[in-house]
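A protein chain is absent from this complex, but the other protein chains hold their places.
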Amino acid sequence: MKHRIGALAAAISFFATIPSFAQTTLTIATVNNGDMIRMQGLTGSFTGKNPDITIKWVTLEENVLRQRVTTDIATKGGQFDVLTIGTYEVPIWAKQNWLVPLDKLGPDYDVSDLLPKIRDAVSVGGKLYAAPFYGESSMIMYRTDLFQKAGLTMPSSPTWDFVIDAAKKLTDKTAGVYGICLRGKAGWGENMAFLTAMANSFGARWFDEKWQPQFNGPEWKKTLTTYVELMHEAGPPGASSNGFNENLALFDAGKCGMWIDATVAASFVTNPKDSKVADKVGFALAPNTGLGKNANWLWAWNLAIPAGSKKIDAAEKFIAWATSKEYTALVASKEGWANVPPGTRTSLYQNPDYLKAAPFAKLTLASIDSADPNHPTVKPVPYVGVQYAAIPEFQGLGTAVGQQFSAALAGSTSVDAALAAAQSETEREMKRAGYIK
Amino acid sequence: MTEETRRVGRLSLTPAVALLFVWMIVPLGMTIYFSTLHYSLLNPGTESFVGLENYYYFLADPAFLASMRNTLVLVGSVLAITIVLGTLVALLLDEAVVGRSIVRLMVIAPFFVMPTVSALVWKNLLMHPVSGLFAYIATSLGLTPIDWFADAPLLAIILIVSWQWLPFATLILLTALQSLDEEQKEAAEMDGARAISTFFYITLPHLARPITVVVLIETIFLLTVFAEIFVTTGGGPGLATTNIAFLVYLQALIQFDVGTASAGGLVAVVIANIVAFFLVRVVGRNLDA
Partner (left out) sequence: MARRTSSTRKWVATLAAWIVGLVIFFPILWMVLASFKTELEAFSIPPSFVFFHWTLENYAAVQGRSDYVHHAVNSIIIAGGSTLIALLIAIPAAWSMAFAPSRWTRDILLWMLSTKMMPPVGVLVPIYLLYRTFGLLDTRSGLILVLCLGNLPIVVWMLFTYFKEIPKDILEAARMDGATIGRELVYVLMPMAVPGIASTLLLNVILAWNEAFWTLNLSTSEAAPLTVFIASYSSPEGLFWAKLSAASTLAIAPILVLGWFSQRQLVRGLTFGAVK
């Protein structure tokens, strides 16, 4: 009997001294964009260095993801350990104390390397609440061959008048070439992202300092009228249901003379595998009307940790890995410099290899730098955010207004009626939410 | 009917009724409770009782009347299309067709595909005015392609949803046709009845109950059609394709306003009950026969 107990005790103490490989599983919610898919593909590289961590991916489309994650976080469902959220959510969720401040990302992380505007967008009170994975602005992508044929030269910072004129000249509807392709699909992140940025360049703003909506003002009217007229004359049919993807498809197929959209599109349209016009693309800053603001926006997809998570250490390790300089080098070694996640670190834009492989790099950086989330408009505003207002109500407002403006483009309502509806709907919401007394 | 039959009958019904009752009452109770609160998902923990305010807000939404109209138009049109075409297709498939199993599978296939995917296929690969197949056919014939989702968005949605639900109606009606008494039909033929009369006096009455079932089941699903709208038009342009379910969605997951979404959901239930009431008035007696 004693022997048996002794043997048992020896066995137990033997096993107890083996370092326990407690497996931590991280469930990561992410958007279905190219860069995230690449990150998924490189998971092995992370788990190789961290064998005690297993990764489970949940990949969804942006809107569905946002709804899913918000529902979970608000009900404390605890389903996710690392979240992919945008610069819209970061200030709102940080205010709610839903995010863990990221100050323990390790000495190699180099927070000061982050592009200043992007860093501003994900920090509250100086603390980083989410780590930027990739950042973007918007710019003009144009067909160098069509411009040459029409005898036009694109300035590096064109005005709206120039762009409108060029679009009309480039349009050849019988040949199926449209001077300019712009977003028209309704959505706060679809057409309203573009239109809000465009409105900024026309001197408009969503709300004045007292949160009164400004759709009944002359600047918004000029914005929407210009947009609708331009699209009717020089835009493709079906524009009111074209979002990023549809316009990408059109541009790749050679049907657009110009396309103003996210800077990340640049790597798609210059990729010969997907684009018929890969070697004929030039870039320029988004247009302006001389008022000091360009029609470009600022956005970043970021990785964050929900507050109350029991896996903060593992999550921090992952986030530090995925948003580090080493990760960028890893992607470059496997897929080339043109495919690294853009728009987050200054060091990337000083890297000669990157600048050589990505002809759009310089203008991407210039675009990001020219967008200021803290002062997005010509006149002062009570909100932050360039193409959105970082208030929880904006999602609903942007969606409703986006529908009205999409209808104006489709012709089922007039510009004035759309603006009036936008004004009354926004006022109704803001009153109910308590912004306007 | 014997007493034993009656007893066993009640017993057999109990599990289904009990389970559905619990399944209904608990979420319903919670929803009614939430509908009286100001409950924003983005601000949990700050709920306050506001009585019927959410209902006023939902019903006073300028979008509400338009969404009601859209809902009824959508449901009515899809019902009409699927039942009429479904009956015809079922009759056709009831014939001795060569390769019948394959044709049957082809006809049922639309129901196999996830609604969001089929909506995307219709929107981008078929209906897109620049790169869709329909546009290609139109331009080849010298016509201008229709911009479906700008000029006729509700019609486009009706087409997509009808295509998706046609197999359902066809399959139920086809199965029902299998139990149609052959001899009755042959007797009628031998008595000199033409095909049309046979159809109206023998086939159609036999199909009365299945058609009623299809109407009622489809109505229940069509009242809450959401995925196809979400993926194609997002309720637009303007309010052209916003139905009640979409309006509730806007409250729930765009505004993150759980209180108003709950109120909206209950309003949708009331409307559905009213619709069902009228439907049952019209076709309900077929259930008993």
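As written, the chain order gives the labels A and B, with residue 1 at the start of each chain.
The criterion applied here is as follows: contacts are C-beta pairs under 8 Å (C-beta built on N, C-alpha and C of every residue); 3 or more make two chains touch, one makes a residue touch a chain.
Keep in mind it's a predicted model, so treat the numbers as computed, not measured.
Counting over the whole complex, chain A has residues 27, 31-34, 37, 40-41, 56-64, 68, 71-72, 75-80, 176, 189, 243-245, 248-249, 252-253, 262, 264-265, 268, 273-276 touching the chain that is not drawn. For chain B, the list of residues touching the undisplayed chain reads 1, 4-6, 8-13, 15-17, 19-20, 23-24, 26-28, 30-31, 34, 41, 89, 92-118, 120-122, 124-126, 128, 130-131, 133, 135-136, 163, 166-168, 171-172, 174-176, 178-179, 181-183, 186, 209-210, 213, 216-217, 220-221, 223-224, 226-227, 231, 244-245, 248-249, 252-253, 258, 261-262, 264-266, 268-269, 272-273, 276, 280, 284, 287-289.
One rule holds in what follows: only the chains that are shown with their structure count from here on.
Remark: chain A and chain B have CA centroids separated by 36 Å (rounded to whole angstrom). On the side of chain B, the complex with chain A involves touching residues 40-44, 57, 62, 123-124, 128-131, 145, 147, 149-151, 232-240, 250, 253-257. Of all residues in chain A, those touching chain B in their complex are 67, 70-71, 74-75, 92, 96, 176, 185-187, 236-241, 246, 249-250, 253, 255, 392-393, 395-396, 399-400, 402-404, 406-407, 409-413, 418, 421, 424-425, 432.
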